[in-house]
Structures are given as C-alpha cells and as structure tokens.
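Here you go, one structure.
Only one protein chain is missing; all other protein chains are in place.
Going in written order, the chains are labelled A, B and C, and every chain counts its residues from 1.
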Amino acid sequence: MRLWLCRRLDRLDAALVELIATLLDRVEADGRTVIPGYTHLQRGQPILLGHHLLAHAWAFSRDRERLAGARDRADRCPLGACAMAGTGHPIDRDRTAELLGFAAVLDNAMDAVAARDHLQEAAAACAILQTNLSRLAEETVLWSSTELGLVRLGDAHATGSSIMPQKRNPDAAELVRGKTGRVLGDLQALLVMVKGLPMAYNRDLQEERAPLVDCLVQTTDSVRLTAAMWRHAEINHDRFEAELYGDPALATELADALVERGVPFREAHEAVGRMVRWCEQHGGGLELLDGGQGRRVHDALPEHLGELLDPRAAAERRTSRGGTAWVEVERQVRVLRELISTLRGPGR
Amino acid sequence: MRLWLCRRLDRLDAALVELIATLLDRVEADGRTVIPGYTHLQRGQPILLGHHLLAHAWAFSRDRERLAGARDRADRCPLGACAMAGTGHPIDRDRTAELLGFAAVLDNAMDAVAARDHLQEAAAACAILQTNLSRLAEETVLWSSTELGLVRLGDAHATGSSIMPQKRNPDAAELVRGKTGRVLGDLQALLVMVKGLPMAYNRDLQEERAPLVDCLVQTTDSVRLTAAMWRHAEINHDRFEAELYGDPALATELADALVERGVPFREAHEAVGRMVRWCEQHGGGLELLDGGQGRRVHDALPEHLGELLDPRAAAERRTSRGGTAWVEVERQVRVLRELISTLRGPGR
Amino acid sequence: MRLWLCRRLDRLDAALVELIATLLDRVEADGRTVIPGYTHLQRGQPILLGHHLLAHAWAFSRDRERLAGARDRADRCPLGACAMAGTGHPIDRDRTAELLGFAAVLDNAMDAVAARDHLQEAAAACAILQTNLSRLAEETVLWSSTELGLVRLGDAHATGSSIMPQKRNPDAAELVRGKTGRVLGDLQALLVMVKGLPMAYNRDLQEERAPLVDCLVQTTDSVRLTAAMWRHAEINHDRFEAELYGDPALATELADALVERGVPFREAHEAVGRMVRWCEQHGGGLELLDGGQGRRVHDALPEHLGELLDPRAAAERRTSRGGTAWVEVERQVRVLRELISTLRGPGR
Partner (left out) sequence: MRLWLCRRLDRLDAALVELIATLLDRVEADGRTVIPGYTHLQRGQPILLGHHLLAHAWAFSRDRERLAGARDRADRCPLGACAMAGTGHPIDRDRTAELLGFAAVLDNAMDAVAARDHLQEAAAACAILQTNLSRLAEETVLWSSTELGLVRLGDAHATGSSIMPQKRNPDAAELVRGKTGRVLGDLQALLVMVKGLPMAYNRDLQEERAPLVDCLVQTTDSVRLTAAMWRHAEINHDRFEAELYGDPALATELADALVERGVPFREAHEAVGRMVRWCEQHGGGLELLDGGQGRRVHDALPEHLGELLDPRAAAERRTSRGGTAWVEVERQVRVLRELISTLRGPGR
C-alpha cells in the first residue's frame, strides 16, 4: 500500500507540474489581456489575466509541497513488523527497506502495523488541492457564460446541442468542481474509519482501500482535466478592455493620483466618490469626464484624464512585488518555472 | 490571521512535545509491564507496555512533522497585496514581512488575498492528530474497564459516584475521543467553505474563524488532557503477566522454536495447532503442557517448555529493529527524546 | 435537550414559513419578469423569474417536511429511564411525558439514555436545507454582479465603498453560502461522535452540545437572512427581455413550431441549427431573421417569425403542469400558500 501510494503521489505531482506549466504557457500567451478583478463577484480593479492565472499557479505550487510532505510520511517501510511485536528472527529491516526502495524505516513494529495517518495525510492534501481546483473550475464556468464571455472551451471539454450550436456547456470544469465533493467525502471516510480504533490491526481498515483509491484517481483526473481544458481554451482578448475604460472601478486611480499630488486622502476620496455618483446619475462611468473635464473632479487633476481612466494603465502601475503589472507577472513566471523544474517538495 | 495561526501551531507543538515526553517517562517507569498485544481486540502476542505506548509516541511525532508543514505554509506574508492587484505605491513587501517576523512573502497579490489552503492544512493536521489521540483514548477507556483493569486514572481525570466508589468513569479519555468529532467537523467546514469560490475575496470566508479557532482549541486541549491523564495514571503491573502464562497466544513461540530446530514450517504449525485445540478441549491453555509434556507437541521440543510458555520471554525474544524487546524499547526512547529536543518539523 | 430541540425546530420552521411567504410575495410582485433560464450557467430557455423563485420555494417546502420528521423523533420522552435499566420505583412514565408536553415515550430505558439519532437527524435536515439555501445565495451573488445585473440588494444586505458607490457586495448572500460549510461540519461532528460508541452513556456525548447549537443557530440565521435579503431586493425588470429577443436559446421554439406543422423532428432540428449557425456567422442571433425571413429557415414557417422569437411568448407557451407560464406560476403560488398555512410537516 505504501509503495503504491508513493507511486500515485508521484504521478499526481507530475500532473500538477503539467498543470502549472500549462497555466504558465497560457500566461505567456494571453496574460496581457485586461480583465476585471473581482471581489464578492463585483468588479474591483482592472488586472491582467496573467496576474489572475498566476494566483492559481501559486496555490497549486503549495499543493505540491503538501503532497511531498505526504509522500515523505508514506515512504517509510513497515516490513518486518510482523503481527505487531516484531520478530526474533535475524531480519535486517534497514536492508529490506533499502531493497524495496523506501527512504526510511518505521521504527516501532506496532506503529508500523497500525498507522494510517499517511493515508489520511495524502487524502487531506488531495482534498485541499481539489478545493483549489474547484475555484479555477468555478471561474471557468463563470468566464464561459454568455454574460462574462471571456473563455471559450475547446470542443473536447464542452458540450453543445445540435440546435443551439452557440451553447457550450463547460462540462469539464463542472466535473472537476463536482469531484471536489467526492474527494472531501473520501477524506472524511479515511478519518472516520480510524476514529476510536485500538491498536493494532482491525479489520475496519480494509474499508480504506475504496476511498483512498477513489481520492487519488479523482484528484489526478481533475488535475489532468483542468490542464487539458486550459491548454485548449480560447481567450476573448477584447471582451473587457474597452468596456472597462472609465469603469467606476478606476475611481481609486483618480484618488491615488490626487494623493500623489498632495491632496489629503480623505479629501481625495470624497471628491472622487462624488464624481462617480454624478457619472452614475448621468447614466455612465468615469468616461463621461473625458474631453478635458478632469478639473470637475478636483483642481489638482489634469484636464485630460486619459491614462487615468485606462484600465491597462491602471494595471501596469501596480509594480510592487506580486502586483498585476506585466513586469511582475513575467518575473513570477520565471520563479514558478524554476520551481517546477527543480523542486519536488521540501527536502528533495 | 497568519500570525495568530503560527503562534497557535507553536503552542500545539509544545503541547505535543509535552505529551510525547510524558509517554516516554511512562515507558521508562512502567514500560516493562507485560500485556497482551491485540489485533481485532483479540489477544495476539504478549508485548511490553512500553512497546505499545511507543507506537502512539511515534504517531504523535509524525503529527509534529505535519504541523510543521502547515506552519511553514502559514508563515508567509500577504501584506501589501491590497485588494488583489498589488499597489503602485513604493512599498517594500520583503521588508514589511521581515519586520512582522514572517519567514517568506506570498508572491502573487491575488493569491495572497484569496488563499485559504494554509488554514485547511492546519485543520487537516489537527484532524489527523485527533484521530491518533482518539485511538489512545479508546485504549484508555478499554484499559480502565473492570474486565481489562490495566489502568487506573487519577482523580482529576475520572469521575465516580458516592455510592460506587470503585467506579472510575474515564471522562478525560472519552472527552478527547468525543472532541475528534468536532475537529473532523471543523476541517470539513473549512474545506466546504472554499469549494467553488471565485477569486479573490468573498465574504463567505469570514465564517472560517469559528471552525478554525475551535479546531485549534479543541485539539490543543485534547493533547494537554491526554498528557495530564497519562502523567497521573496508575498501571496495574500484575494484571496480565501470570494470566498470559501458557496463553494460546504463545502458540507461535512453540512453532518458532520448532522451525528453529529444523522442523518444516507447515509441520510445526499443524503440530502446535493440534495441541492448542487439545488444551482448549481440556479447559485450559498451553500451561497444561507444563510438567515435562513438551514432547506431546512434537519430538523436537524439549520436555520442559518452561520459557517457551512465558509471555515475558516471548516478548524479550523480539529484538529486531522496532520489536517489543526491552532493549529495543529503550533504544526508541532515546531516539524519540532526541527528536523532541532538536526537531521542530522538517527544515527547522 | 429534547425539549430545547423541539422548540428550536419550531422556530426554524417558522423562519422557513416566513422565507417561503417572502418568495411568494416576490413572485406575485416581480414574477412576470423575463430572464434566461440557465443550465451549466449557459442560457437555456427564457423563463419567468416567478417560475425560478418557485423552484426554491418548493425545495424549502420539502425542507419543512424533513424538519417535521426530525421533530417527530425528538418529541419522545426519555424521563424515567434512569441510568439505563429503568426503575423499580412506581413511576408512571406516560404521565410524566404528558406533563412535560411530549408526544410520546421512548420505550426502552437504555435506548432512552443512549440514543442520539434525533440530534443527527435534526442536523441532517439543517445541512440539506443549508445546501438549498446556498444555491439561492449563489444565484443572488451572480444576479448582483455587473454582468448579470438582475438584482440590487438593499443597503442592509450589501456593503459598498465610499469611493465606489456603485459597488454592492452581496455580503448577506455570501454569508449564507459560507455558513453552509459550518453546518455541514456540525452534522459530521454529530455523526462522528457517535460512531463506535458502546451503550449506554459515554462522556463523548457531552461534546455534542456545541455543534448542535451552532447548527441550529446558523441555519435559522441563514433562513432569516435570506428572507430579509429577498424582501428588500430590487429587481431590474428590463435587464433581459429585450436582449433575449431572437436569442439562440429560442431555437427550440422554431423547431417546435416546425414539428407542430408536421415537419419531422430531425429535419426541423437540422434546419434550425443551420440557421442559428448562419446568424452567428453574421454576428447576431435569430433576430437577424426578422423582417419576413422565416422562410429562410424552412418553408413551413411563416414569413414573419415575430412571436416565435419573443422570449415572453416562449415562456408563456409552457403551460404544462409546473411549466414557466404565468398561469402555472400563479397556480403554484396558491398551492404553496395553502401548504404554509395548514401543513406543519406530515402527520400534524
């Protein structure tokens, strides 16, 4: 079981590397696309798609660390523990462990027979990974909707209808999201099974096979499906950039500009908030201030707001470490490429 | 939240160190006591109590590794991520992280805002630890029963009745076992909450406080309660040793002895099995063979089985790495003492 | 505990009645609004908002049935069971149950002490209800987004920002969705706690208080919050109707019309599918067929498709039992009004 688990965890890690690589390719190819960054599913600030996809890549990178930890605990040899008491026969447990390719030996014979925390840890790492996948899946569903219209999945990952060819149900993303339920259930099964069991072996533990296998299969499938889906998805680059010009989400740009010009923070915010409301009452966004009306907001602003209302310029201004500016996106791609090329969890 | 979590994980780790130290003290003080080792709650082989307690100590030692991994993921600074896009203000995120005492910086601003996998991982480590605790708790309840009668809990950890002063309800152990349910529930709460959430912040995440706090409080309390309970428990050293003399569980000793004398494995097992059945039919165990009846089992056995029917001798014969012999118990105590003195998870 | 639970379940039932009544009011006030019905978050068919809200009302009505079942099992009196064996004192358990207001007596004294399935059942009913609530919450979040823009929550149920007054974070809906995690965790806690416990009382059971109380409090709060949120939400009636005119989602209308005119099903579907693709290639929907181009699709269609491309007409055509036509919506409102006025679960 431990050898099987190590192999399956390696396979899952390889799938994750592939998924991260796919996202990084995607970032390099389509990452400059301007989209709204959401909080509460409300438009917050304009960002680059690359910045957004990297957030998922970083989470998956941490999932690899967790899987490596689980693998470390699994990679310990129980052989020679016998029923629970060890043996009087002259067996060299270090040697048998080495021959089987284990990294270490489980010292105590009773522990070697009874321990199941390595299975639980592997399942927990899968469950956390799966909730991370479910977030990208949810966004894939949202972005594939008529209303958001940012992503068009490939034919293999969406189904339509003969009569409604425009309909592209994001089945692959929904399946990944749905499998999250199964994997969370599998983890719970493995935790509950062990609860209250005395040492050493109890037949209850035979029931752990099904949820453990299901957990690793579903998670690995989900990772691969997500990678394939994003490898073949098309991005509608023009969906948001023009629409976001002058979007109220850019109000913070104006306020920041005022603050940089020496206007007190509170005054800046009040002035801009007033202006956003005025624009809203006039049926539009801040683009209504185009044509030299910057002074309407505040004397300290230039007449022509131009760049201040431009979502791409707003995104590119955020150059702090991990900010949405392209230069930071590119830097992170390099860091993550390095991580997937050299790291296989801590201590490897 | 991350700083709070690191502190709480440190506190939990300290409690675990205390628990392991308590078990090691117990092993040194009472570890030579002979008890039946169980599988399926059936008597399997005679073992030393020290061997048994060490099985738990090793599991708790792995729990520390998991908690250290969770702490590693928590110890990364989100400051400066702002709403999700980072900032254009000249902020040095590495410096602020350093000033706050973080070990690292979360690179991507959106990830820094949205990630909750560090909370889930901490809760998962707690849940696994709690199932480990529940096993020791179950055994404490069993060993405190009239029928097994190995352990007598201290007054602070058991309740009685004025009229039945002999009754000692193992409340502390039962509470630890019961808290396992809560902690498993807390973990599920934290996993479910994140399922299907789009980036970046969503108000759902506010609901994570209660289960996260409950999870860490209940687990830390359970560890401390288990340590205190075992520090003050009394062991009934004489409960099992005499009773196990000639116990059918020693049949394997006879078979092993035959094999060592060159009898084929199958023949040895058949001969011994036949004898055990004969003893059973005569209302006893293998002690019926005392008084020079070893030859009844097999010609290759000595007339006086003496030591072969002695449970302590059987335990002491198992000297392979991690076996139940006292020399191995003592060695493991040294290894574990070293681990709790120097290690604080991998990479520290 | 049982009396407390009955009271809390009654309170939760009253909150559910209030929620259903709120939805029915909403249906009567705003139910004629035309919206897209989604599957896979893709636009499927035009429906009435009333039809959609009633789907939730029916689910909540079944939740009431489940809560009534849980209450029925809780409403049985354990008094007089003593420690587990009953009593020799001349106590009339039927009389004490009646005096306490219980509907029935738990017959077996050991069962009366040990049973916790009534708590688990109440928590399960809450968990199922909460997943139902989470679906309406998810839709509330979606409908509150800029892109879907159907719902505007009241000030008490959304938060904004001083500088982005247009931003209305649907906090109330997100909290309800988030609380789902907690309640699912509470249910698991109550199930896990009981797993593997022997009869009769064990101290583990003391730990059931916290998750049980949390479960009922969070669920009741969620129901009330959902009711309040929907009582004060504003519907943007004009959001979708014009946009859906000629939407490809109406392709089935054309196909149905052809079938009614005697065209074989397969032929009708092929003809319409071809036409939708043609419109798509010309950058539009079926409204491109306006102005007397019905024959382009198929000879059997009228020149002026008019009503066939109209989403409201499409919705109103579906008059089968439970269909989206207003007449059916109104009928269901009457049925549900009747249910909340007279029924309190089965058997009452």
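By definition in this document, contacts are C-beta pairs under 8 Å (C-beta built on N, C-alpha and C of every residue); 3 or more make two chains touch, one makes a residue touch a chain.
Keep in mind it's a predicted model, so treat the numbers as computed, not measured.
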Could you tell which one of C:Arg93, C:His157, C:Arg239 or C:His269 touches the chain left off the display?
C:Arg93
Using the document's definition of touch, tell me which of A:Ala70, A:Leu184, A:Val272 or A:Val297 contacts the absent chain.
A:Leu184
Checked against the full complex, the residue among C:Met1, C:Ala21, C:Ala59 or C:Ala300 that touches the missing chain is C:Ala59
Where the unshown chain meets chain C, residue by residue:
37-41, 44-47, 51-52, 54-56, 58-59, 62-63, 65-66, 69, 72-73, 80-81, 83-91, 93-94, 105-115, 117-118, 120-121, 124-125, 127-128, 131-132, 134-135, 137-139, 142, 177, 180-181, 184, 187-188, 191-192, 194-203, 256, 315, 317-325, 328, 332, 335, 346-347
So which bits of chain A touch the chain we can't see?
138, 169-171, 174-175, 177-182, 184-196, 202-208, 210-211, 214
Those residues of chain B which, in the complete complex, touch the missing chain:
36, 38-44, 141-142, 144-148, 162-171, 174, 188, 191-192, 195-196, 248-249, 251-252, 255, 269-270, 272-273, 276-277, 280
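As a working rule, only the chains that are shown with their structure count from here on.
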Mean of the CA atoms for each chain, then the mean for all of them together: which chain is nearest?
A
Would the interface of chain A with chain B count as same or different, where same needs over half of all numbers used to appear in both copies?
same
With chain centres defined as C-alpha means, what is the inter-centre distance between chain A and chain C in Å?
30
Between chain B and chain C, centroid-to-centroid distance (C-alpha), Å:
44
How far is the middle of chain A from the middle of chain B, if each middle is the mean of its Cα atoms, in Å?
34
Set of chain A residues in contact with two or more other chains:
38-41, 44, 142, 188, 191-192, 195-197
